[in-house]
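The structure appears below as structure tokens.
All protein chains but one are shown in place.
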């Protein structure tokens, strides 16, 4: 029923053996002190991954989408103004959620493949003399297009405009895999899930709230109970939850942050960059282009690859699954049929990445794309060999 | 880190080996057809457990509380009137949630240990000539007091009053363990979680919506995105989810319903009744009383046991954990310190139940309660032996 | 397919969760250094459990029986003289193995229920002026009768007789659960398996060879290859095996010895004694007797319980399995039908033991034995409560 091949969807990721075992645990009494001994280290660990000392962490049995809902319902009221850019499927969905919750969203329509237009944000924020905009929404890494936006630039836009709006960042497909600096960037709510950089099964929304966001909670009028961080905070203070906690995932999260810290966050980021560089070298060797328009936008967690006119990217994905039992990501929304995606986040080795590239080559050739077999693999091998040599030199 | 003893909290339950393994799976592509082959049988299976052919099932990565929020946000608008009884912690919380979402809750204050006052409901519904009450909320099994209410009687109250209100039932600690008849009782939304009768880890809200409840969805104005069943329905139609589904739990649910059906639902209920009868016989032998006031209120999934004046029920629970590594449930809310609870739901054997009773005896004796060691065990043994003999006769 | 009840056979034991997970591992290259990092700590850990600093440990993918064959084929030649006592099934089988390998066995027929007659051994050894007896065989704990023999006394018999024979001890159902002192008792080969005190699945023969036994290896003429400890020693020196090692079990053994050491060996022995004392108190309360004839012979790992004339012990065991899904041990050999056995070794809690006693009571009552329900449980509860109180006093 399950394949032995690694998966190359941009999350959920391949789950390391040790995390499989950490999650798979017998039932314990979640009201006993045993639970607190998992929960609190997990919360502290997430802070380290978010690079925050000031933020507070809340974990909901939910998903990244639930994390977004946590962010807005705990801080905003119907009619509140929000600024966003729409440059991919996930920013699109976040805007939609805001509208469904009665928020007043100003959004900058941005080409898919581009990052957040920090300069446009600055103009809009500067123009908002009355400081009516309560929140700026930013998607750090657009999973649909493989575009990483510059959150530090968004912060500068806010600062340059001297605007007090809060900054909420969707880091679902970046946190734990690419550098994320909650405190330094002045992020007020950071959002991710268990199934990406934390390499766990899905089921946890992971959120970080800055002191400023915490202050907004009391005045927020959007109705909420399940996602109310006040109840959650009360629960944490008693080593518990306002309802039944997802014990296994929290135990897994505790182990996952330990695993990330043992490797060293910067090493984790470097590893993602190395794997991604290999994939990008392969794309170039194939004569193809990424959806992300410029190198500084390239994501280290997912590559969305444009297929030439006349080819259907969806067929590449479905053929890979049917013929070689390997899962890649399809294009979503505007780029459906135009891109296929190789997820390269979480726990991945050079060898695993090469197997994905090798299968991608075969499938593209099967679909008639003018791909030279082995060419992408060779380009990636080159990247990985050089990285290994550099690492050995450094170690010596 | 984890005890070898079974747990006796009223959920999450002991997880059968086969369900542990079904949940613990490697990552698959949740957008591939493989996922649909888990999801749809799971949905169909839940229908059988709910005894509905007309209802639609929605599974959220969440908990029973999330299930409640799903029920109200998908069917109601701020200001809508709701009728409830408050006879325990969970009905209390549900009322609180409704109020936080701006609903207008009429509730009948009911002694803890009593069931839902169907006759009072009938009076109130009859008096509501304008049919302003949109929903009647009912908690089938109050986990805090070990009281099972008569949902059929609540339905009769609605029918007698010729009232069109919808009936929402919290079956969190009953469904899958005690008889639940969604269609026959005219339940419009049924709610449970993965971690009780379905014997899985926590992390899934399981809800069933009647056609009438489905109709209410379009006019409902409470904001919702994560819990919006319309998005979920759209997802299911495409074998998917509006966000990342909790694949392992859904695979587990599929196996859990198969397990329940293989045993036979009526046999599952009979087993719960047998185990519970043994526990109740033990309580009687100890000279103690249940919080549930009358036999027809006795829950087959959890027994809340009143400790005599002058003793602290919480100490029984904490001592059991510290001294004998066994988890019972504490009293909640009004009955905190006055009752301790033995959960006996999910997958449990006579032998496991007896080990819980034996430890309860030791702890009560340790705490100075006038308990004769072995007395409760002997009473339960008698129940279990007779049941075994009856079963053998029946088989012969 | 598998029961949730603990098992009460005298091994294999209930496997702790952590050891399940340690054994269940993906394939590694057993010729890589990774394997050595499991193997050597496991070997060192076993030494601690055997209380030997001088001995060498050899682990074979096999069972305790394979351990016996390892002992004799590596040290003896056809026609060599061996002294043994036959006081149970396992000593019986060991003698049979020696005879099938052409050894000349002198054995003292000893009543089942008695221990090794050290005084008779002393007489025989003293009479053996020519020192023709090469080895004395001793079964530390007769699993069939629940009798623990006094190995120190056997050593004294050898010493008193000033006899140079080697001492081989079957510690299969004692090592890791009851005190075993390889060096102090002058044991030359100690033998056990993975599935008893080490709480692992079956599949490993665990042997310890003294320097004197190691010296005997070169002159031993019994043919052997698979069990040849010279090949094994060569392998260990290269972090490997002469054939494919059972990697998971060796990883499990490494974790098991850590678990035993973390608890403290003397605490492990005390726990076994506590659990066993409770079982023995129950037997007394039932008005029954143990097969072991005197308290100093009582085993802390298994109790063989004599059923009154006119009852069939086998029926108790089969009925327990069929009716209550609980596994006890049948009587073997001479005592088949006359005893049933409760295994209480490995990882066991008071609560688990009580569940076994409760079911034993029910089954005996079902079979018509004049047992008062709850009586044995109450007697064991008393033992366990007192032990808990004593432990709390000590900790305070």
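Here the chain labels run A, B and C in written order, and each chain numbers its own residues starting at 1.
Everything below uses one rule, namely that a contact is a pair of C-beta atoms (placed from the backbone, for glycine too) under 8 Å apart; a residue touches a chain by one contact, two chains touch by 3 or more.
Only a predicted model underlies this, so the values are computations on that prediction, with no experimental measurement involved.
**Student:** Sort through C:108, C:153 or C:222 and give me the one touching the missing partner chain.
**Tutor:** Answer from the full complex: C:222 touches the omitted chain.
**Student:** Which one touches the absent chain: C:65, C:273 or C:372?
**Tutor:** C:65
**Student:** Which one touches the absent chain: C:23, C:187 or C:339?
**Tutor:** C:23
**Student:** What residues on chain C make contact with the chain left out of this view?
**Tutor:** Counting only chain C, the missing chain is touched by 1-3, 7, 9, 11-15, 20, 23-32, 34, 61-66, 68-69, 73, 78, 96-97, 100-102, 193, 195, 201-203, 222-228, 242-249, 321, 327, 329-330.
**Student:** Touching residues of chain A against the unshown chain: what are they?
**Tutor:** 1-6, 14, 16-18, 323-326, 347-352, 354-356, 358-359, 361-362, 365-366, 372-375, 377-378, 381-382, 384-385, 388-389, 392
**Student:** Tell me which stretches of chain B touch the chain missing from the display.
**Tutor:** Output for chain B: 17, 21, 25-26.
Going forward, only the chains that are shown with their structure count from here on.
**Student:** Central chain, going by Cα centroids?
**Tutor:** The most central chain, going by mean C-alpha position, is B.
**Student:** Given that chain B is a copy of chain C, what angle of rotation, in degrees and a multiple of 5, matches their CA positions?
**Tutor:** 180
**Student:** So how far apart, in whole Å, are chain A and chain B when each is placed at the average of its C-alpha atoms?
**Tutor:** Chain A and chain B have C-alpha centres separated by 35 Å.
**Student:** Provide the C-alpha centroid distance between chain B and chain C, rounded to the nearest whole angstrom.
**Tutor:** It comes to 46 Å between the two C-alpha centres.
**Student:** In chain A, what residues contact two or more other chains?
**Tutor:** If we look for residues of chain A contacting two or more partner chains, we find 25-26.
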